[in-house]
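With one protein chain withheld, the remaining protein chains of the complex are depicted in position.
Chain lettering (A and B) follows the sequence in which the chains are written, and residue indices restart at 1 in each chain.
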Amino acid sequence: MTLLDVQKLSIEYRLSDGKLRAVDQVSLKLESGDVLGLVGESGCGKSTLVKGIINLLPSNGRIIEGDIVFEDVVLNKLSKESMRKKRWKEISLITQSAMNSLNPVYRVGDQIAEVIIEHEKVGKRSAMEKAEELFDLVGLDRGRLQDYPHQFSGGMKQRAIIAMSLALNPKLIIADEPTTALDVIVQSQILERMNNLLKGYSGSMILVTHDVSVVAQTCTKVAVMYGGKIVEYGDVVQVLKKPNHPYTMGLKNAFPSLIGEKRELVSISGTPPDLSKEILGCRFAERCPFVIERCKGMSLEKTEVENGYFYCIRHAEKEELRKRADLPETWESEV
Amino acid sequence: MNENGSKVIETINLKKEFSVKVKNKGKIRETRVLKAIDGINLHVYEGETLGLVGESGCGKTTTAKVLLGLYPPSSGKIMLEGDDISHLNRSQMKSFRKQAQMVFQDPYESLNPRFKIKHTLMEPLEIHGIGKNKKERYEMAKKILGEAGLRPAEQFMERFPHEMSGGQRQRVAIARALVLEPTFLIADEPVSMLDVSIRAGILKLLRSMIAERKLAGIVISHDISLIRYISDRTAVMYLGKIVEQANTEALIKKRYHPYSEALLEAAPNPDPEVKFSLEKIKGEAPNAVDIPSGCRFHPRCPKCMEICKEVEPKEIEIEEGHMVMCHLYGGAGNE
Partner (left out) sequence: MKNIFKLFKKNIIGIIGLSIFMFFVLVAIFADQLAPYDPMEIQFFAEGGVKRLLSPSMGHLLGTTYMGRDIFSQMVIGTRIAVLVGVISAVCVAFIGTNIGLIAGYFGGIVERILMGIVDVMYGIPFLPFALILVSVLGPGVQNVILAIVLITWRNSSRVIRAQVLSLKNRTFIEAAKLSGASDFRILYKHIAPNVVPVSLIYVSTSMASAIMSESSISFLGLGDPMQVSWGRILFTCYQSQAMFKAPWWVLPPGIAITLLVLSGYMMGRAFEEIANPKLRER
């Protein structure tokens, strides 16, 4: 069943000197039970996209076209109030700095219970019981519910936030770099917990991250964003094992691995495009080692593959390009 | 390279303790000792890079600050090219500053926002009276900036940090660290704030600068897969002690200490078909005020034995150049 359907969504920011189109005609479908990884570099529009979905854009950001359909409800047409009601209950958001959003003057347990009481209209006792269960699930000691946030470590706070966002069994969790500030072991522990919890009630998640490894370990689907557009989408194994878009190829080879022989890492030279200017053709062209004349200026060409798609004009040569992309020399250039 | 080079920097049983005020359960404040570094022995050869890995709070950043003379050590010795530098007076400290430099984690924070790049690079030269006049210092700064990969250098010299990308700023930070021609260089998480696609370029630059200039390099990270791409040898740190130390590739292929094993197994991998495993470790690291008795890893260790709870293990050389501190491999009892 389709849970979330984003249709040709574009989001613009008003700046003091002009406009910036952070998300450009992005379409995305999410089935219930899917865990989608949204990867890309900083400034590629991934955070803006999810903020747009959950209706939390900053005041200078605006959806200029497209719709976000969540279970037959068009989210971008909802009033502020009805969106607020949906937010904890059906869609919940976890951000990188969420651990700082715990109120320092209340006990952690009370804060979780508060959310449950407000949305489910239950008594304090049953809310606390639910909170205890949640703490078990995220791997925190029940006794710590009585603690104040400052008595928690960063990892524990993030777990508490995850417990809180799962309190109402939301159908969709949007997690924006939820573990970036944490250590490797804690990060893996939290990701594993979240995954198991979601499986428990077949909830879905959009995991926004810059870390391909995290996506590989956690997600079932992946969307690669570059310059405000999704350049490649598909099953995680397909996309990361046999990438079709040159940017995905580069990204995959830029990631260090502990398995197998050490290979040279790839560095993609150049910087992401300036989205306040209009860009014709492929946005990655400036940095792409396989760029040809046709890439610039032409409208984009979508190539459908099994369970996914990508945008690259040289799609016919993808096998060949993939081989070349594995060689670090391909990506080397002056600086 | 290890055999014919000489030890540039060496620590002998180095310790750093802080006294901290802890609020007890009864809300009485008491002063306790936090053993941030608890007796470490390490050394770096000329032209070599040592990786220092561990979770946050394990003492790796404190180690860097003690080595750089930002904190005085509590006990033990630091030797720089054979001279004891653990306690320097003011003028000795100033000449030591020329020899030891650092690249920081956050390039957005480490450059003075009100200084042009040329001022940032020329300031250290001015402080130490290197170069006859402004023009000569300008030329020296320009040269190092070019070597750090920012060309045309004269153009970058006139910019402010906010006019540059994160990667470019980190190159400036590297240039600043090298402009004094130090003998040893520490980089603390040098790429963790940067976009994945350009990380390899920065790591490569650091590695080649260290090797070409015959510096002693120490790179600190929580991510062992990154360390693999820059360091010749790796030291694994846990709660103020180095629990395993070896040639990097040797350590990745065969790790002896259960903590190193856990750290490697828990790291997410960019290959979606190889999942991380968390079976080898439990919970989170205790803080350095309450260091467990015996082996400090025993409460989290899946292979914990009776002796581990009582006796602190000694460091033994299990293979040539491969040091490990664990009872599994004999060598019982600490002095």
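Everything below uses one rule, namely that a residue touches a chain if its C-beta (ideal position, glycine included) is under 8 Å from a C-beta of that chain, and two chains touch if they have at least 3 such contacts.
The model shown is predicted, which means the values in this text are computed figures rather than measured ones.
Although it is left out of the displayed model, the omitted chain contacts the following shown chains in the full complex: B. Of the options B:N112, B:Q155 or B:S293, the residue whose C-beta touches the omitted chain is B:N112.
Of the candidate positions B:L50, B:I85 or B:M102, contact with the hidden chain is made by B:M102.
The omitted chain makes contact with just one of the residues B:G39, B:G59, B:P73 or B:P124: B:P124. Hidden from this view is one chain, which touches chain B at 68, 70, 94, 97-98, 100-102, 104-106, 109-114, 123-124, 127-128, 173, 176, 180.
As a convention for this text, only the chains that are shown with their structure count from here on.
Those residues of chain B that touch chain A in the complex are listed here as 55-56, 149-151, 165-167, 195-204, 222-226, 228-229, 249, 252, 262-264, 266-276, 278, 281, 284, 287. Of all residues in chain A, only 41-42, 153-156, 183-189, 191-192, 210-218, 236-237, 240-241, 250-252, 254-259, 262, 264-269, 271, 334-335 touch chain B in the complex they form.
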